[in-house]
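Can you read through this structure? Questions will come right after.
Only a single protein chain was left out; the remaining protein chains are all shown in position.
Right after this comes subunit A.
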Amino acid sequence: MSATPVLALRGVSKRFGAVQALTDVELEVHAGEVVALVGDNGAGKSTLVKTIAGVHPIDEGAIEWEGKPVQINKPNDAQNLGIATVYQDLALCDNIDVVGNLFLGREIKRRGILDEVEMERRARELLTTLSIRIPSVRIPIASLSGGQRQTVAIARSMLGEPQLVILDEPTAALGVEQTAQVLDLIERLRERGHAVILISHNMADVKAVADKVAVLRLGRNNGVFEVKTTSQEEIISAITGATENAVTRRAARTNGEVSK
């Protein structure tokens, strides 16, 4: 694992009118590392994702990419750096077909004209290797189920070899089998040296694939834990903000070991 993180957030703050969504948030992700970002509803996870993806520019703080400070003011900035994002609200166009959505904003062209044949061929190839099964790649997204849309959104992020993949609750709408596939996918991304930020409420998923867990609470950092050496209870108490003292910590730790 390299010493310089691929992405580092330094004291990032973001405000929406009266809501202080993020305050002084720090986060580091290295190549070949899966960082789980956890926190209660409204903790600011999706907002953090959107600041990295260029949807909401940050108010204060700095973003470093491979050790160098960068400005991410619009989605293109993030894409050009090599950041791919699967948003919680998916961000697909219902009226456009699967192929069109996969390549939206980065269409393949032949002499200035959309190369539908090549896009469809690659879309099929990609979906096949991801074991994603949808009725047809030429039907509008509107006719897919929630889980199918989710897999299309994930497939979309895999196009174009991103260095950092951010997944905002990617398994929330998925069945057991598809969840397993997404987790496999995340592991494979790590093996190939990509950095991954995974947001999930499912502690089992987090423990299964993540290396580190960063906890957000009310828009602030509330600890970064090594998955291997931390119990589920410790993470949960950091999420809920249970008072931190030696006794509760010890209790949590022993319980955690018992339950294993």
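Going forward, a contact is a pair of C-beta atoms (placed from the backbone, for glycine too) under 8 Å apart; a residue touches a chain by one contact, two chains touch by 3 or more; residues count from 1.
By definition in this document, contacts and distances are computed from a predicted model.
**Q** So which of "Aromatic-ring-hydroxylating dioxygenase subunit beta", "Cytochrome bo(3) ubiquinol oxidase subunit 3", "Xylose transport system permease protein XylH" or "Spermidine/putrescine import ATP-binding protein PotA" is the UniProt name of the chain that got left out?
**A** The chain we cannot see is, by its UniProt record, "Xylose transport system permease protein XylH".
**Q** Quick one: say which of A:48, A:158, A:210 or A:235 touches the chain that got left out.
**A** Final answer for the missing-chain contact: A:158.
**Q** Out of A:19, A:142 or A:204, point to the residue that touches the absent chain in the complete complex.
**A** From the options A:19, A:142 or A:204, the contact with the absent chain belongs to A:142.
**Q** Over the whole complex, note the residues of subunit A touching the chain we left out.
**A** The list for subunit A reads 53, 55, 74-76, 79-80, 85, 87, 89-96, 100, 104-109, 112-114, 117-118, 120-122, 124-126, 128-131, 133, 135-136, 138-140, 142-143, 158-161, 181, 184-185, 188-189, 192.
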